[in-house]
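See below for the structure under consideration.
Yeah, one chain of the complex is gone here, protein chain that is, but the others are all in their spots.
Let's turn to chain A:
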Amino acid sequence: MAADLPTQIQSALRTHTLPTPSRPWLRALIPNRIPPPPLASLIATARMRLLASDLTTPSLLDPSYSAEHHIPPRLVNNPEIDIGRLPCDVVVQVLDIENLSRSRWEQVEEMEAVARGEMTRGREVIRVVSEQEEGEEGGGDERGVNGVNANEGNGGGNTGAKATHKLVFQDCTGEKVIGIELNRVEQIGIGRTNIGEKWLLRKDTRISRGVIMLEPTYCQVLGGRVEIWHKVWLDGRLARLKEAAGVNDRR
């Protein structure tokens, strides 16, 4: 009976549009006890673990799946192609995200202010208390100190809701590809999108000059994140922004 479990899990995950894990990986996942845990909980565990994994981990995915669901290198490595389309569904993971609607410096200023414990609302300077101290009155002010606020709180229109983001994705073969929001995708945002998060890029997703054109109808967030990547990304964000902005000295 237990021999059938991996197959059952595989097919269940497939219906959830998740990538198909390899049988060895699944076997390692299933606890060696009798009777085995219920199928539903095994599926849930597999799903969670899969979403938290690095897709390029060797023998994580079923070879037949990997063979069919990856980005054809000719599409992304050939900037000559005006407009192409993905020939199949591909699950990718997020490696990086940038808000292209705000200058890096503006984002640096805001991050530094938050680090000092300040935020601005209009002209008002608001003290922000670190997460732990939250929960008293004024909790509303602190909302998203390390999160959503990156998109709030300064004019210029293209904040949060209307911003255009650029993401770096990676498929299970290790192929990296850039995606930009051709149309706004609500789930994308600094502080909202996790690094290592899994995305499904649907068949027929448009590609221009090797860049994925993100549109709500052609992509779906599957969730998850790779903790360590996310942490490294967060910790290094300020330095990356500064470098990209061309800051060479510090005060």
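Rule of thumb we're sticking to: a contact is a pair of C-beta atoms (placed from the backbone, for glycine too) under 8 Å apart; a residue touches a chain by one contact, two chains touch by 3 or more; residues count from 1.
Going forward, contacts and distances are computed from a predicted model.
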Note to self: Leaving aside the chains you can see, what is the UniProt protein name of the one that's missing? Options: "AAA+ ATPase domain-containing protein", "Exosome complex component RRP41", "DNA topoisomerase" or "Signal recognition particle 9 kDa protein".
What the structure shows: "DNA topoisomerase"
Next item on the list: May I ask which residue of A:49, A:166, A:202 or A:230 touches the chain that does not appear here?
Entry: A:166
Notebook entry, point to check: Which of A:4, A:80, A:124 or A:186 touches the chain that is not shown?
Noted result: A:124
Margin query: Which candidate, A:82, A:186 or A:235, sits in contact with the chain we can't see?
Written below: A:82
Margin query: Touching the hidden chain in the complete assembly: which of A:47, A:70 or A:104 does that?
Written below: A:104
Item checked: Given A:45, A:173 or A:208, the one touching the chain that is not displayed -> A:208
Next item on the list: List the residues of chain A that touch the chain left out of this view.
Entry: 82-83, 98, 100-106, 108-109, 117-118, 121-125, 127, 154-158, 162, 164, 166, 178, 180, 182-183, 208-209, 211, 213, 245-247, 251
